[in-house]
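Below is one structure, written out as structure tokens; comments come after it.
All protein chains of the complex are present and in place, except for one that has been dropped.
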């Protein structure tokens, strides 16, 4: 006798509605936010587009910091909705300079909203978030921060920093699923979003999502995607067990050990430590060498390196030390594999010194 | 010694890019479509909005059949993009009459696009799809069909029926995940979508998704949501093992047995069989009785009934026999629980006859 | 960039040693036992054989109650180890009579150990456990109880009842995995087991397992089977969330509703309620009818009935309402399907009355 009521037709279990609000609260705790937490049943790019679309309308004036394609898109989404947008574009592949932001804010015209990406996976850079937010606070501006590639890898306290709209995804430093994302929205941000003309009846409408909050957070907004929510719970379990501070410290160590290893290898890095992401480290490949050649060589060792994308003038290779990859094993094999790839291409690379440096960094 | 390289930090595995195109082909096979299959990494409502947004622009003339809120939204999305939309609205909670469609098409003004929902979960109705599509074909009109609540439960052969854009989701009759959906797009539909002014750089842009097709379907568009894709594969495995025809037949039997049971119970059904969905059956509750009372009573037996939503003038309770619920066990317990609930509310219900009728329906 | 450290070679994660002792404690709580809890990394039949093998040796006198093949095997295992075993065999397919046990105990010869099965899946019977244990207590006898087919479906408080060795498996009423089982062992039982000549260095040696307890319950005994332990945790989570009392009550209701339904159907049951298991209900099939005919007919409805096994003189069909099957849906469809099968074979069966009866039983 088969002892279980198994039915070959049983599919994916549904997500219990009563856990949905609790999940939002856990995200709120992680972000140290007392704002409303909205869960978006799609990748974080959708949450970002929704933030832009929901804010944008004729009359809105935005300052948009562009350090990657994402920043560019954010500006376009705002403009598409009728907003007036001034872009401040960083040097290609580099963080924005705080002076440029200060100058733009002091230029005189009214600015309602300031948007930026915290860290960029494409080039491995980190924007000076606290400094920019301090300026925005002085000017009373609503702030939108894309923290998809920083949350879990860098300090990110929404209320302390004074962020009005934060967008996160669990699939990077948090080691979670990619098909769900979340926003934190402050009261001040809602004031802008809920003005006349708020887009409605769309996956991109934050005003629609607000009804879930306003109705007491019962039930599930939309058709639930249970696998994503169960996986998000599991990744939060893991993060909470490790401790968010420890998760951030683990990424910081992976980043500094990677940089130490690359320095010992004799390889320049794309940006100095103070301007660098803790999740990925980008290195410019030597002149006359294609990134793909190095990536293929590392791949033969079973090590996955990737090409930098976007606007950086240099051709970049990225070493990934994100989430489950923020470990000694991955850092060491990334750097040594990159060194071995350089050598195979006829360049010098001091694998020995790199291994020593990484080993020291982790032994401290 | 622990024999496996387990790392407590390992997260969700990524979806192998090389399986992505194969997955699209399997969906194409299921739909009997030679059009392009686009996978959308979000629930089917997003695929629907994307279809509307991608078609809509000033100058486009659409005939929009409205048999539920979804139809209403589809019209709004088209209008929002500048299209001229004529809605033909069915009697509340009922399918559209073919004559109304014929009349609208013959009214003289140019129509580029005709949109409708195949089956409605909200009221359990089925629109006369083949007849409507035949009319559209005669008029050379591009057709958009929301088949989320019919695929797997009713015949749905995209090319045979002549559907230009079909939208499906795996979470109903296919028993799959809710966080992924798909579109089939014909060459003729692309001609409309790719005209000047195609929306771009948005989750809602089919033109963006087309680049994946045009680039030879390598790689993964956007950030992959691996859990959804693995689960979609598993549900397709199951559907292919059972055989799509058998899946449809199983739903047809569940629907006819439910109707037979309800007739024997002495309960009217909302629409006649020819106009009814194979996935859910809606019954109008007796005068002066709230659906919630019956739903609560059935819930005490562990049977989940739900309230009809939307515009139907009657207050409806729905019996769900979708996907893993299209079985004798669920059909029988749904009807008997509904009967027991009626009785508890002081109404007559012939549970005996209902059980006999369902048992007979399944024994044939 | 793939954002997760996925390696296609990653296998099954290992079970964290620190959770092993906690798991044992949860089993102890479920059984209300202060004895030592031993986890066995194999199906419960192995735990049973281990109990017998570990107790057995020349000079040990055992009284073995036989109500199924399992009881027979237990006696053989004891004898194989040199013990002197007196079997008291119940009427085929029936529970033991308490008088027979009393008589055997009072017969005068020394008895060290008394062994029995609490409930039998093969015939759906329940032995009078509390009464038998009371007699054993009066005689100062070590007791061994196979509770695989009762734990979770019947009250089973190890210390209150005075059980020295209890053997359980999670795959029946607890709805858990089949590849792990557990024993509770009292100090008094250890005294017998650890005497000179205790079998050692075998999967069947409880004395070996004792070393894990004695060493402070650190680490994992043997090679861990992590999937089983993770699944056991999950099933305990579920049981604890529902509450063990509610789980038992759910089984009791499923059993009484099944019996009410069968009575209304006009079908005799194999044993009266007081002697019946809450997990399965056995019915003798009509003369000149093969169980397989009825089972096949029910199978066509998608309902899985099974044949009784073992020694009962009647040919039995079993209705399973165990674990995830202890629900209204399963009980109703089991009984109605059995009725439909009887009719197809030319017998009378009042499906109507049965449905009414089950519905009433659950509506109370």
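Per-chain numbering from 1; labels A, B and C assigned in written order.
Heads up, the rule we're going with is that a residue touches a chain if its C-beta (ideal position, glycine included) is under 8 Å from a C-beta of that chain, and two chains touch if they have at least 3 such contacts.
In this text the structure is predicted, and so the values were computed from the model without any measurement.
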Item to check | Residue ranges of subunit C at the interface with the undisplayed chain | outcome: 7-12, 41-46, 49, 73, 76-77, 169, 171, 175-180, 201-204, 222-228, 231, 235, 238, 323-324, 326-327
Checklist entry - What residues on subunit A make contact with the chain left out of this view? => result 2-7, 9-14, 223, 300-303, 327-330, 332-333, 336-337, 339-340, 344, 351-356, 358-359, 362-363
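The criterion applied here is as follows: only the chains that are shown with their structure count from here on.
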Checklist entry - Using each chain's Cα centroid, which is most distant from the centroid of subunit C? => result A
Checklist outcome for this item: Distance in whole angstrom between the CA centres of subunit B and subunit C is 44
Checklist entry - Approximately how many whole Å separate the CA-defined centres of subunit A and subunit B? => result 34
Item to check | Inter-chain centre distance, subunit A versus subunit C - centres from mean C-alpha coordinates, in Å | outcome: 52
Checklist entry - Mind pulling the subunit A residues that touch 2 or more other chains? => result 7, 171, 175, 178, 323-324, 327
